[in-house]
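For this depiction, one protein chain was excluded, whereas all remaining protein chains were kept in their positions.
Each chain gets a letter, A, B and C, in the order it is written, and its residues are counted from 1.
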Amino acid sequence: MNHRRSTEPHVTRRFSLSRMRRTPLSRAMVRATTAVGAVVGLGSCATNAAQDTWQPKGPNAKMIDDLQQPIFAVAGIIGIIVFAAVSYAIWRFKDRGQPIPEQTHGKPALEITLTVIPALILAVVGVFTFRVIFDLAKTDDTELVINVTGQQWWWEYDYPAQNEWGITQPIITSGQLVMPVGTKVLLRETSRDVIHSYWIPALNGKRDAVPGRIHTLRLEADEPGIYAGQCTEFCGLSHANMRMEAVALSKEDFATWVANQQAAYQSPAEGTLAKEGESVFLNQCVRCHQVDGLKRPDGSLAIAAPDENVWSGAAPNLTNLMTRNTFAGAMFDLLRDACRDDVWNAESAEFGAKYLAGVDEACLNVNDLRAWLRNAPEVKPMYANPALLADTNGKYRGMPNLGLSESDIDKLVAYLLTLK
Amino acid sequence: MTMHTTEHTAASHGDSAHGGAEHAEHGMSTRGYINIALILAAITALEVSTYYVDFGPLFLPALLIMMVVKFFMVVSYFMHLKFDNKLFSWMFYAGLFLAVGVYVAALGTFHFFLR
Amino acid sequence: MAIIERPAPGTTLVPALAPSAPAITPARTFGALRRPVATTGWKSWLFTVDHKKLGLMYGATALFFFIIGGLEAVLIRLQLAAPEGKVLNADLYNQMFTMHATTMVFLFVMPMAAGFANYFLPLQIGARDVAFPRINAFGFWCLLAGGIVVNLAWFFGGAADGGWFMYAPNSGPVFSPSHGVDFWALGLQIAGIASLTGAINLIVTVLNMRAPGMTLMKMPIFTWMITVVQFLLLFAVPVITVALFLLTFQRSFDAKFFDVAAGADPLLWQHLFWIFGHPEVYILVLPSFGIISEVLPVFSRKPLFGYPFVVFSGAAIGFVGWGVWAHHMFASGLGPVSVAVFSLATMAIAVPTGVKIINWTLTMWGGKLVFTTAMKFAVGLIILFTIGGLSGVTHSVAPSDTQQTDTYYIVAHFHYVLFGGAIFGIFSGFYYWWPKMFGKMLNERLGSWNFWLMVIGMNLTFGPMHILGLQGQPRRMYQWTEARAGEGFFNLGFWNLIASIGSIILTLGVLFFLINIVVTARSKVRAPLDPWNARSLEWMTSNPPKEHNFDSIPHVNHLDEFFHRKYEEDPTTHTMREVATAEQVLAELEKNADAHIHMPSPSYWPIVLAAGMPVVALGVIYSIPVAIVGGLIMLYAIYGWALEPATAPAIDHDESSSNGHNGHAVGASHG
Partner (left out) sequence: MADTAVAHEGHTSSTGISNVKLGMWLFLGSECLLFGGLISTYMLYRGRVSNGPTPEQVYDIPFTSVSSFVLLMSSLTMVLAVSAAAKKDDRGTNLWLVVTALLGATFVGGQVYEFTAFYNEGLGFTTSLFGSSFYTLTGFHGVHVTVGIIMLMALVAINKRSRVPGSKAETVEMIGLYWHFVDIVWIIIFTLVYLIPV
């Protein structure tokens, strides 16, 4: 019973809204069920929530899990002992008309024993804890560095040039962190505004992204797949909508991904709807959103100036928007449900190819994307109301309602679909 | 110290003797206070001199020691803590040491901060 | 000087002043006001300095805020009952959990404990009042003013929305543009004055005003725990005071403290907040530990097992509690060295807490257990707090905490320790002490409903949160999404719904308590003198106690003095036999009643002084001239206060000179 079933194919189809990867019964659970007792133990049975903390999928998370499972067990046992002792006392010493007992004031020997035992237990726990803390803090054998920046309410990833990975110029993306499997990835986290916290439960614990500081977090995934995560430090209005995913690809797939991200920009063919979309984009969007290589009609490079428009100083880089499959802080899917499930629940062997296929017109979750372009603050709470900009020198916190016409939105969607 | 309290302490508590023989009960003589003040003034002069004279590596520890000495002189003599009921010392030093402890530890964590 | 008060309660004639200055008390207090003397009617409450009245006022205020905080919680649960909840929008939700926590922590549990402490601590040590009765009154009014200021923000553009620990820089002027955080910071600052003055007052009371014979190790355990708490407050409140000042200066006067662009480090706030915040959680729970350490022995008919261990473990918790604050910052990026140190320190605190659990259990062991409602809540606390404490230990393991922090698993932990600990203790105290405070017993049948609904509701509400958290549901989310809920037995949807249903059951439980209060108030049945066969001094007086508490101050020879006056041990069988009834014990005291008992007189100044503070706060937020007006009100009050003797001369009393000591200024007796 103690083996992993993570590669087992789907048996049941879940109802349409539920889009999570089917997750396995872990060995941790088995250990815990026996020890901790029904309620907590059963917690890792069944098809778990996306961010289950008891399903490590990489060595860092596993280190934590191996440490915590016995501790849950110890805690459970102590709890049961206390419960049993109190219950026994309730039952045994209930007032049944017995005389008032002797007024004993305690037994120091018993007292000291019962103080020393917990102290010893904790001393043991302490030793293991101590070791794991320092093991997790190791950074000297890092293989890939990715800078992660939190901003109200999305994450930006910046892959500094690292020739051994084929990254010759920095790659900037958002929402989904793409990384190679079996690789010690070091995140260097910071923030542009308030404190956020980066957390991919299957890969490691949290680390706060604090403005003005750089904190490191080690991630490593054993198998290709999508691992859900969420910002876990309260960061204002849309904290609940600040999600992210880590996408682990095989090393070859990762190289493909890198190459694609660095490919030159391809302007849509003249006369297409997408081409019209490009010019709407140049008019409306480029003041905040960068698309690398995009040129103005006069041939000059279009350089976004998000810092002039957005309080925290940046907006997602949209160069390869359609290679990710969620947007706006992973709040919305870029894929329709069916396509999404196909990618997210793919076998690890097939996953890479499916992910790299990106989003095409047939699979595009056009409703959410259109709603976003129509009126972003309505679908995601943001401080983007033009009437309330006095405190921020006229800058937005989030993406404002741009008052686009439906036809402009048509054009933009067509254009965005070309950004792959 | 006031007459009342002295009598009272003696009457009901009986442990006001730790003042040392040379001091009359809780207080000191005016002369004594002036002497303390002179010492304080001298230390202050020495402190200020560090601004002009280079003390080398001794600079920081010397300054801190002088600061602490002055601090405890005022507390012990001007504030009578040395002669007064021990309870006062407990209350005050509890706060003082707690403050030093937590704040030094907190400032310390800013330095343990490893990238 | 302002803090001069009557030194000891009930001090009789003391001709303390030099004969040259006999009439220091003007018939009119300074300014225009003759000092208040009413002992009944609303004025007797507004201007009272009686620790019992103030205790009740603290209690009533706290209960009011409990309902507010509870309703906020229920709204939170309604919002989260289903995915994509629509009851509250994001902004309101953020205000809701911030204010829920603020209200529960600062305006319910702390004042409730202050209320019990005020009422019972002097009674338990055989004193007639606290050391500084006017400062005591001032403290209460500060608390009320602070609570009002914090909540006023609801009506001035939105309440504070940064979470109860209000991390910088999210609490800064740009990220929280409404005035909510301003009201929050200033209101807590004002409420903090109540805690600080209360702490000084009660510590002095405990150290200086014990009945003869009551050595420290004969003090009732509740008094002990309250004393530990007061030390925690004494040293913790100034730390948050600093933090709040920095925040206010930043928000109102553009200081840079948390402005990252200027080079600020946001972790400064976290340190300051949690250096206060961790001692604070013990401030919240230790009074309840004290209460059930009174209740368990009474209903086990046995002394507290290992009294000295319980005392020292309380002190140890208080002490070690200062060295663990950074366990709230395991994910903040402190670096492994600090994390390791604080992780181990945190584990250490489980040891003294374990001592308490063990001693309570052993107190019951071999006893004669009577399951009144008070006792049920006490036993409930042992179990529920242990669950919460054990999840606390799983947090203390820093690497696991990085998986748990800011998820519902933490929310589960702290509601188990807070609701299962602090609140159960408080409810135990309600049932136990109600007859003492009001002379009537709360209905036990309703009490039983109250208890069981609360136990069931509490476990249904907070139990599932362990699962939610370990399944990765973060806290402080105004909505959760089906997309990440999973399915099967442990899907988030089901357990969120259960938690919400639980909170309704919990509300019903609390409602039964409120009904019980009304039913009891209407009932004509008086409580017997000693309904529980109690053990400590507060029961050695009438129900409710007279204004001066005791007719004569008892001499204390035992821990559990009252019990030992009623019972003696049979030397051969070692069983206890009753030698006197409570009535007889009381009659004995009455027989030796003190001839002259002079209680401190009411005063206008505490309430006037406190009233100046919200004015200052509003001024800081909106317009400095208003703050100056507030400052002037306060100055006037201090002036009046400083010149007013603690006790009015007899001619100010209606029954003039009935005590027969004209010319003696009792209040100024201090030597």
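Here is the rule we use: contacts are C-beta pairs under 8 Å (C-beta built on N, C-alpha and C of every residue); 3 or more make two chains touch, one makes a residue touch a chain.
Predicted, not measured: the structure shown is a model, and the values here were computed from it.
By the touch rule given at the top, the unshown chain touches B, C in the complete complex.
Contact between chain C and the unshown chain involves residues 1, 3-5, 7-8, 10-12, 14-16, 20-21, 24, 131-132, 196, 199-201, 203-204, 207-212, 214, 234-239, 241-243, 245-246, 249-250, 253-257, 259, 261-265, 268, 272, 553, 555, 594, 642-646, 667-671.
Take chain B: the residues that touch the chain left off the picture are 1-5, 7-9, 11-13, 27, 30, 33-34, 36-37, 40-41, 44, 47-48, 50-51, 60, 63-64, 66-67, 70-71, 74-75, 77-79, 85, 87-88, 91-96, 98-100, 102-103, 106-107, 110.
Definition applied: only the chains that are shown with their structure count from here on.
With each centre defined as the average position of its C-alpha atoms, the distance from chain B to chain C rounds to 35 Å.
Residues of chain B in contact with at least two other chains: 113-114. Among the residues of chain A, those touching two or more other chains are numbered 137, 213, 215. Within the complex formed with chain B, the chain C residues making contact are 16, 207, 231, 234-235, 239, 265, 267, 271-272, 275, 322-323, 325-326, 333-338, 671. The part of chain C that touches chain A in the complex is made up of residues 89-91, 94, 162-163, 167, 169-170, 173-177, 260, 263-267, 300-309, 331-333, 335-336, 339-340, 343-344, 347-348, 350-351, 354-355, 357-359, 361-362, 364-371, 379, 382-383, 386-387, 390-391, 393-394, 397-407, 409, 463, 466-467, 469-480, 482-492, 560, 567, 569, 574-576.
For chain A in complex with chain C, the touching residues are 14, 17-20, 23, 39-40, 42-54, 61, 63-64, 67-68, 71-72, 75-76, 78-79, 82-83, 85-86, 89-90, 93-95, 98-108, 110-111, 114-115, 118-119, 122, 125-126, 129-130, 132-134, 136-137, 152, 193-195, 197, 199, 201, 204-208, 210-213, 215, 228, 230-241, 243, 311, 333, 381, 383, 388, 391-392.
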